[in-house]
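One protein chain is absent from this view; the other protein chains keep their places.
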Amino acid sequence: MTPAAALQSGLLLEVRDLRVTFTRGGRRVHAVNGLSYDLDEGELLAIIGESGSGKTVGARTLMGLLPPSARVSGSARFDGTELVGMPEPQIRHWRGSEIAMVFQDPTRSLNPTMRIGRQITEAIRQHSELDRDAAKERAIELLKLVHLPAAERRFYEYPHQMSGGMRQRVVIAIALAGEPRLLIADEATSALDVTTQAQIMALLLELQERLGMAIILISHDLGLAASYAQNVVVMYAGRAVEYATARQLFAGVRMPYTRALLGAIPQLERPSHGQLPVITGQPPDPAALPEGCPFRPRCDLATDKCAESPPFLEHEPGHWWACWNAAAVPAVVGDDVDDDGVRS
Amino acid sequence: MTRATNGGSLLEVRDLVQEFAVRGPGGVKGAVVHAVSDVSFEVGGGETLGIVGETGSGKTTLARSVIQAPRPKAGEVRFLGTDLMRLGRRSLTQARRQMQMVYQDPFGSLNPRWRVTQLVEEPLVGYGVKPASARRARVNELLDLVGLDPSVYGKRRPHELSGGQCQRVAIARAIALNPALVICDEPVAALDVLIQAQVLNLFERLRAELGLSYLFISHDLALVKQVSDRVAVMYLGQLAEIGPSEELYRRPMHPYTSALLDSIPGLDPATGEVRRPVPLAGEPPSPIEPPSGCRFRTRCPFAQQRCATETPALREIEPGRQVACHFPLNVVADSVPAAAT
Partner (left out) sequence: MAIAEATPSVVAGAPLEPPARTWLRRLGIIVPAALIALVVLACFLGPLVLPIPEPTGGNILEAYLPAFSPGHILGTDPNGNDILSRILYGGRNSLIVAVGVTVVGQTIGGTFGALSAYFGGAADTLIMRVFDVFIAFPALVLIIAVAQSLGPSVTTAILALSFFGIPAVARVSRAATLSLREQPFMTAAKLCGTPWWRVLLRHIAPNIAPQLITFAMLGMGLIIVLEGALSFLGLGIPPPAPSWGNMIAEGQASLSATPMLVIWPSLALFITVLSFNLLGESLRSLWSAR
């Protein structure tokens, strides 16, 4: 299944038709409705989607961080071991040591009443047999690895004494404590300024190279995927709708949804005061998914066939999408939009 | 009050200063946050000025200071010729009639207990538009203008609306009195990309149809450029540079603007080239103890001795381009010493 430009290092994670539902307020929410992708060792994969697309739930499934009412089907094999259905004690061992996760708001990820050094050593000692002094040494090592300035001093500081970017570095250091092979960054830079985002992304790239760590970048920002990812999965209404290398995807966007997403982002290169191409409507309610293709009500290519759910297939080598009609339309490169938001 | 015609200055801000006291332990007054320091700019009639800045830049405080909520510590805010700083409460309310604001939090800016029609009607009531039937008619007109069917949405409360719809209601309320200036404080930051585009298009459409001026504040430079004629870049409470949006993007003159542009990820749509962001060094300094001289000097690759001792003033380097830097970049004219590498 691997897209054409896969790294040669070997398959780390294989997700096949992952489906996750859980109960919220008495209703069954279909948060993930068919997610499939591959991840090689040391690869950076971007999972892009808007809120409600299921991208976060999909990632949390890998970590076993789902509400008790969750039902998971499909498969997620990490280095051969099946994660779906893994019992809690085993997942707890995996969490942090094989797969680690970094979340959006560094302020909420850190205990405000605990010194950051202690928060790191706590994580270290959970995944190793190191004693207190050895753990402290390792913690400072990690802080230096994430380029936290004045690491020895900052070891004793509290989160509120640091900026947002520094806090996120600390969170990353904690995530690295167990020496994971995969780091999931769930909107990890969305709460940061763009200059700080550039710093953190540069750090993640460096860690990817130095530690051979794979990274899954979850975001709503296609621009981020374009700049940093090897491969990109686009999700809509809980399912993967397009999957390709970043180069392929942006050289020739296929899915009407991805095209709409790309078109709607303001670009520096476009002149001011233009109209952005928009599509009306909203994503479907995950507790009340319609039959057939979930994007159908908003799609300009929709036909009667779309009442039947399109399969996720490799229509071109290394480029997967789920649409009956996209193959017929030439792939869009860039955007050709006039002032009224009409696509030519 | 007449609306300023094209060319006249609608809003003139001079040397605006806003500071906040930080409470030390035990409630004792501690340090001072220099949120806005000596900011000056103008907005012309029918023009959109974008203000871009990151966390701690003071852009939201600036917006609040312009509307006098709360009043800034010092400076001049001339709106339609009148200095708002000198007015008492009642005259301020009258003078502010032509100035409205759209906020970042779509749900927070609407009273959760009120219905949509009441929310949009509020400024009409506050400024004494009579009779009630005229107000109702105007409310329906406004809701249509922002794309919300009054018969469907009129009776709803904010929690029965989506984020984008709430923002439309907020916009309808803001234009109810035909303001000359609408201040938009990160109005789309909390919205999903596709809805964001819809709301931005609405802003543009209203601008063209009603001849509005905007003061558009955001942390997203591409977004600001999309809607603005001119853009002002803020860093740590001060203006780094102001210029026409296209010019600013193609030829940034302040090192911070350049760094900001370099930090934006994405693709160049024309060439398909991947833009790999270049990170800016250092951490953002604290607005409580800003660096002496030029506040950007601690992170600026071109900083010199002079930058620490002398605060650069915002001056017009070229026609229409103001920069606050001793060694601006990309200068075409030879009136300023070139940047040392």
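To keep things simple, chains are lettered A and B as they appear, and every chain counts its residues starting from 1.
Methods note: contacts are C-beta pairs under 8 Å (C-beta built on N, C-alpha and C of every residue); 3 or more make two chains touch, one makes a residue touch a chain.
These figures come from a predicted structure and were not determined experimentally.
Colleague: Identify the residue among A:Ser75, A:Ser97, A:Gln126 or A:Ser190 that touches the chain left out of the display.
Modeller: A:Ser190
Colleague: Decide which residue listed in A:Gly34, A:Gly96, A:Pro286 or A:Pro310 touches the omitted chain of the complex.
Modeller: A:Pro286
Colleague: Given that one chain is not shown, which residue among B:Glu42, B:Glu122, B:Glu247 or B:Glu283 touches it?
Modeller: B:Glu122
Colleague: Which candidate, B:Gly75, B:Pro106 or B:Pro150, sits in contact with the chain we can't see?
Modeller: Only one listed residue reaches the unshown chain, and that is B:Pro106.
Colleague: List the subunit B residues touching the unshown chain?
Modeller: These residues of subunit B touch the chain that is not shown: 64, 67, 69, 93, 96-97, 99-101, 103-106, 108-114, 122-123, 125-127, 156, 159-164, 170, 173, 189-195.
Here is the rule we use: only the chains that are shown with their structure count from here on.
Colleague: How big is the gap, in whole Å, between where the Cα atoms of subunit A centre and where those of subunit B centre?
Modeller: So the centre of subunit A lies 31 Å away from the centre of subunit B.
Colleague: Spell out the residues on subunit A that touch subunit B in their complex, using ranges where they run on.
Modeller: Touching subunit B: residues 50-51, 149, 163-166, 193-199, 201-202, 220-224, 226-228, 246, 250-251, 260-261, 263-280, 282, 333-335, 341 of subunit A.
Colleague: Subunit A touches which residues of subunit B in the complex?
Modeller: 54-55, 162, 192-198, 200-201, 204-205, 207, 219-223, 225-229, 245-246, 249, 259-270, 272, 274-280, 283-284
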